[in-house]
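Excluded from the complex is one protein chain; the other protein chains are retained at their positions.
Going by the order they are written in, the chains are A, B and C; count residues from 1 in each one.
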Amino acid sequence: MWPKIPFQPDQASTVARDVDQIYLFLTGVTVFFSVIIFAAIFYFVVKYRRRSEHEKPPEIEGSLTLEVTWTVVPALITVVVFVWSSSVYFHNARPPRSSMEIFAIGKQWMWQLQHPEGPREINELHVPVNVPIQITMTSEDVIHDFYIPAFRVKKDVLPGRYTSIWFQATKTGEYHFFCAQYCGAEHAGMIGRVHVMEPADYAAWLAGGNRGETMEKRAETIEKRGENLFTRLGCNMCHAPDGKGRGPSLVKVFGKRVKLNNGRTVTADEAYLRASILTPYKEVVAGYAPQMPTFQGQVSEEQVLQLIAYIKSLGAEQQSSTGSKQP
Amino acid sequence: MNLSEVHTGHAHQFEDIEQQHEAGTLGMWAFLATEIMFFGGLFAAYTIYRTAYLPAFETGSRLLDLRLGAFNTVVLIGSSLTMALAVRAAQTGERNKLATYIVLTMILGAAFLGVKAFEYEHKWDHSLIPGLKFAPEGEDLLQITRWHAGIPQVQLFFCFYFFMTGMHALHMIIGLGLLAVLLVRSLRGNFSTHYYSPVEVNGLYWHFVDIVWIFLFPLLYLIGGRY
Amino acid sequence: MSGHVVPVRTYVLIFLALMVGTALTVGAAFVDLGRLNTVVALAIAVCKMLLVILFFMHVRHSSQLMKIVVASGFLWLVILISITVSDYLTRSWIPDPEGWGPSTAITLPSQQSSTAKTAVVAEAPASAAAQ
Partner (left out) sequence: MHYPRIESHVHYLNVNYGIRSWLFTTDHKRIGLLYLASVTFMFLVGGLAAVLMRLQLVEPQGTLLEPDTFNKMFSTHGIVMIFFFLIPAIPAVLGNFLVPMMIGARDLAFPRINLLSWYVYLVGAILTLIAILNGGVDTGWTFYTPYSSTYSNSNVLLVGIAAFITGFSSILTGLNFIVTIHKMRAPGLTWSRLPLFIWAHYATSLIMLLGTPVLAITLVLLALERILHAGIFDPKLGGDPLLFQHLFWFYSHPAVYIMILPAMGVVSELITCFSRKRIFGYKVVAFSSLAIAVLGFLVWGHHMFVTGQSVYAGLIFSALSFLVAIPSAIKVFNWTATLYKGSISHDAPMLYALGFIGLFTMGGLTGLFLASLATDVHLNGTYFIVAHFHYIMVGGTIMAYLGGIHFWWPKISGRLYPDKWARFAALVIFIGFNLTFFPQFLLGYLGMPRRYAFYPQEFQVLNVLSSAGASVLGVGYAIPLIYLIWSLRYGPPAGPNPWGAKGLEWQTPSPPPTENFEETPIVTEEAYAYASEDHELV
């Protein structure tokens, strides 16, 4: 049997349709111009083929009308594509507030995915269908890239920084995800599967029903792990909940506008918390001495995420919580 | 251009000496445009990190010796003056002056490099060499913590300090080599009021290296202020 | 070969001007002008550079072509620096209108503090520039 050649990847997220429409439009433009050019060339080459060595073709200087036409028409087309495509992109740059948040850590050469409720997966990701999901990502070593073709989303995963993607799956099923930024010997092996499930199935899965072997048996929530770390690393020695320690209280710090000793005010988001733990000397809270030691090198990216999750669980100021807990 | 060309007037591919001169000057300027972009990469990187880590860069800057930097600036600008005078001497055909000014330029250039070497050694003694030996100590460290700057970021400043001044010094060394050749040729009497293109072209190069320093000096030695 | 011969006096005057410029930058470093310090230092450096280019390097008496070559060298430098910097300055500008939650940081580690996520767009440039 002649093997079947697929032409389109699964279209399984809300943005996939938008992206495919632009893709289709651009394919139309490409086919249109390619056909015109090929046809014109072919026609001219046959019609005006050289019949005698002494032929003297008419002299044609050029034509302003034509030049303007074929400058303006492509220009207009590109303007349309630019506006359309950028608005889709821009829209996707911002995850909806109601997103469920998952953390991902890339390292040579595997993906570690951490659910807020505790389960941690390697190279597998279970998510509920029809729920916006934000993946906050960082890398332990080189640059990776988290790519789910069926959802048309992709973003580089950088060391020392958080990047994020979000998607809302529209169809249950299994889809590939890939590492799409070259990262070394086993780059091609850094792939996995997204399992999109009905919310009920997802809940069952979370509860421990049918977990794959890749998942840890004992599922503590990420916050719980963070809390353990918080004690183990001695953070609680300085950060007493009542603020009487050497450091400020971390209760309700997430989302707060923090005044620094250099006069600036910043918002305590994930990146700020991360910086506070890894490079505390850079941003010092007003009224405190720069006494906090750096924990750079002592905590892995994963542990930083756990600490952040714990600090977030201590409550948040105003509107800023990223992850409402679950569908 | 070799000696035979000097005697026949111009190289075979040119119509006349005028064309050859113009081609030489244009060639050097085009090359200097390249050089601008070469240093430009460093300046771009510097701008980014300086914006990001201003306190650390200020701390780092304070660890440099302002007096030596200023002294070197004066020396280098002085060498630019003598170089300009050398070109002028070539234009007017004053051979002895030409040689003298070239020698003066070389002396000033060498003085600059000597001071630079001294500074580098000082940095080595104080463990301020990024990657190899970076452990600011004693008062230095105190200053760093006083300014709440991270040590790695201060190290970044020193990366730029060494890369930029190092690149610059490399250009100076090449320049000195070119001047040495020029000196020999001028002593041999190769140049005349009709043919001094090499002097002029070398001069352009030398002035360019001076310009780079005119920017390096404030960007490395003077940021953050000394008040 | 007929190059324009500049009088020695001009060269010496330019040299003196350059010395004055050097003294000025060093002096300015001892005066606290806030963020103007950088601006002043660079302005003086640019003036010094112009003097060197125009007089020591004879561009003042050179052909139009030479001037264009010189200018384009610097223009390209400006392109390189300005567009690169524009990326860094706008990384933390993710707009955050109602209905959209904070998006996670895309900044240099140090800029994370200024990642004024809850700031509205209009306010953001200021906070970014404050770096």
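Note that a residue touches a chain if its C-beta (ideal position, glycine included) is under 8 Å from a C-beta of that chain, and two chains touch if they have at least 3 such contacts.
Keep in mind that what you see is a predicted model, and the values were worked out from it rather than measured.
Chemist: Which of the visible chains would the unseen chain be in contact with across the whole complex?
Modeler: Checking the complete complex, the chain left out touches A, B, C.
Chemist: Just name the one of A:99, A:114 or A:181 that touches the chain not displayed here.
Modeler: The single option touching the absent chain is A:181.
Chemist: Where does chain A touch the missing chain, residue by residue?
Modeler: 3-9, 15, 18-19, 22-23, 26, 29-30, 33-34, 37-38, 40-41, 44-45, 48-51, 53-63, 66-67, 70-71, 74-75, 78-79, 81-82, 84-86, 88-90, 92-93, 108, 141-143, 145, 147, 149-150, 152-156, 158-161, 163, 176, 178-189, 191, 296
Chemist: Footprint of the hidden chain on chain C, which residues?
Modeler: Those residues of chain C that touch the unshown chain are 65, 72-73, 76, 79-80, 83-84, 86-91, 93-94, 106, 108-110.
Chemist: To test your reading of the contact rule: which positions on chain B touch the chain that is missing from view?
Modeler: 11-15, 19, 22-23, 26-27, 30-31, 33-35, 37-42, 44-45, 48-49, 52-53, 56, 130-132, 134, 150, 152-153, 155-156, 158-159, 163, 167
Here, only the chains that are shown with their structure count from here on.
Chemist: Where are there more C-beta contacts: B-C or A-B?
Modeler: Higher contact count goes to B-C.
Chemist: Calculate how many whole Å lie between the centre of chain A and the centre of chain C, each centre taken as the average of the chain's C-alpha atoms.
Modeler: 34
Chemist: Of all residues in chain C, which are in touch with two or more distinct other chains?
Modeler: 108, 110
Chemist: Could you list which residues of chain A touch at least two other chains?
Modeler: Where chain A meets two or more other chains at a single residue, that happens at 279, 282.
Chemist: Any idea which chain B residues touch chain A in the complex?
Modeler: Going by the criterion above, the answer is residues 145, 148-150.
Chemist: Mind pulling up the chain C residues that touch chain B in the complex?
Modeler: Touch list, chain C to chain B: 1, 3, 5-6, 8, 11-12, 14-15, 18-19, 22, 25-26, 28-33, 37-38, 41-42, 44-45, 48-49, 52-53, 55-58, 62, 65-66, 69-70, 72-74, 76-77, 80-81, 84-85, 88-89, 108, 110-111, 131.
Chemist: Chain C touches which residues of chain B in the complex?
Modeler: Residues in contact with chain C: 17-18, 21, 25-26, 29-30, 32-33, 36-37, 40-41, 43-44, 47-48, 51-54, 66, 70, 73-74, 77-78, 80-81, 83-85, 88, 91-92, 153, 193-197, 200, 203-204, 207-208, 210-211, 214-215, 217-219, 222-227.
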